[in-house]
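Heads up, one of the protein chains got dropped from this complex, but the rest are sitting where they should.
Our next item is chain A:
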Amino acid sequence: MARKLLLTHIDVPGIQTFEVYRQKGGYRAVEKALKTLTPDDVVEEVKKSGLRGRGGAGFPTGMKWSFLAKPEGVPRYLVCNADESEPGTFKDRFLMTHIPHALIEGMIVSSYALGANTSYIYVRGEMMPQIRILERAIAEAKNAGFLGKNILGSGYDLELYVQPGGGAYICGEETALLESLEGKRGNPRIKPPFPAVSGLYNCPTVVNNVESIAATVPIINDGGEEYAKIGIERSTGTKLISAGGNINKPGVYEIELGLPVEEFIYSDEYCGGIAGGKRLKAVVAGGSSVPILPANLILKTLKGDSRLMTYESLADGGFQSGTMLGSGGFIVFDEDQCIVRNTWNFTRFYHHESCGQCSPCREGTGWMEKVLHKIEHGHGAFSDIDLLVDVSKKIEGNTICPLGDAAAWPVASAIRHFRDEFEWHVTHGQEAQTRNYGLAHYADPLEPVA
C-alpha cells in the first residue's frame, strides 16, 4: 500500500469531528509549530519539503511564502483557495467534506508561518454543505483553544472565516478571488503588483490551494526532509488525484508522486480499469485546461519511457507530446467518446466563464465555441479546423490571466493529436451525427523517438 499523509484516517468513523481528529493525532502540528518553532522555521520546513502548489500551477509553496512582504504595522493575510471549479477536479471538496480539520489545522500552521492574524477560506458558493462543515470545524477548534486569542498560550492570535463565492470559475484565479472576497466582480487584476506585495485590501497576501495548506500538517509533524523523501525529482510528497470519466472506480485517491500512469488507470487500488471492459482512448490528466493526450502518449512518453504521475514526466515532450499534472483532475475517455464533442463542451465552458475583460479571451472563446459547434453538428469545413488553431494561438499569452491559455490549450491539443477525427467530422458530417469515430489508431504503440 502506498503511503498516505492527508487521507490516512479518512475511514475512521467520526473523523469529521474535532474529538476524533484530535484522538488520531490531530492538531499536533499546531502544538509543535507554536510551541517549538518560529514562523521562519515553519517556512524553512515547507521549503525543505519541496511542496509545490496543488492548485494547478505547481509553484513551490515555501518559496512563495518567502516572497511575502512584511512592512511594519500592515496586516498580512492568508487566503485559502477552495473555489475548486476546474472541470475534472473534485479533491478539495472531498477533503473538506470528510476531514475538514486537516484544512483548519493547516490554516493555523500556515497563518502562523506568515504572521497572519485573520485568514479566510474562500469556498465556491455551490459548496454550501462544505461551508457549514468548515464553520462547525472552526467553532470546535476555537472551543478547544486552537483559534482565537493567545492560542495555546503562545501569544499568537488567529481568526478564521469562511467566505462563499457566487458560482464563477474565474474566481479560482487568485487575483479574481481577492476581488471577489472584497465584494466585487471577479475580474483578475493586472500583475504586478503580485498579491505577496499587494493582495487582499492592498495588504501582503498569500493565496494557497486547500491541498497545499493541508499538506503543511504532515510536513510540520514529520519534518520537511521526510516529506521530500516521497516522490521523484522535484515532485515530492503525495498528491490527491480526482479520477472521473469512463473508469470502474471514480473517486479521490492519494498517490505517492511517481506512480506510473498505467498503474493508476488499471490497478484495482486506483481507477480499476476502463468501465465496461472498453479500451482507453484519451486522458485529460490535470483538469480540463491541460492538453488532452491520446492513449498511446499518456501511457508512454515519446522517448518510450513509462509516463509517471509527476510534474516532470507528465510534461515530458512539452506541449508537442506531453501535458501537465495541473490540479490532479484526471478525466478518462473510453473508445466510444467523441473528442470533437468534448472539445466543444470544454470551449463552451471557457466562453461561459470568461470574465470578459480581455477581448482575445471574451471574443476568442465565443468564436471557438461557435466553430466547434458547427463541426460537431456536421456543418464544418476543413478551413474551420485551421481557423480554430489560429484563434487559439491568438488567445494564448494575450490575456491578463491564464484563463485564456486554459481555453486555448484544450482546443490546440485536441486538434494536434486528434486531427483526423475533426477531419472525419467534416467529411462525414451526417454519419458523425449517428456514430462516433471510435478508437481508431489512438492506442497504437508509437515508434520511440530518441
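The definition used in the following text is that a residue touches a chain if its C-beta (ideal position, glycine included) is under 8 Å from a C-beta of that chain, and two chains touch if they have at least 3 such contacts; residues count from 1.
Keep in mind that, in the parts below, contacts and distances are computed from a predicted model.
Of "Fumarate reductase subunit FrdD", "Electron transport complex subunit D", "NADH-quinone oxidoreductase subunit E" or "Spore germination protein KC", only "NADH-quinone oxidoreductase subunit E" is the UniProt protein name of the chain excluded from the display. One of A:R3, A:K184 or A:R419 touches the chain omitted from the figure, and that residue is A:K184. Contact with the chain not shown here comes from a single listed residue; of A:G26, A:G50 or A:P87, that residue is A:P87. Touch with the chain that is not drawn comes from one residue among A:K191, A:H352 or A:H379, which is A:H352.
Chain A residues in contact with the hidden partner, per the touch definition given at the top, are 75, 84-90, 92-93, 118, 120, 124-129, 159, 161, 163-169, 180-186, 201, 242-246, 250-252, 288, 329, 331, 333, 337, 341-342, 345-346, 349, 352-353, 355.
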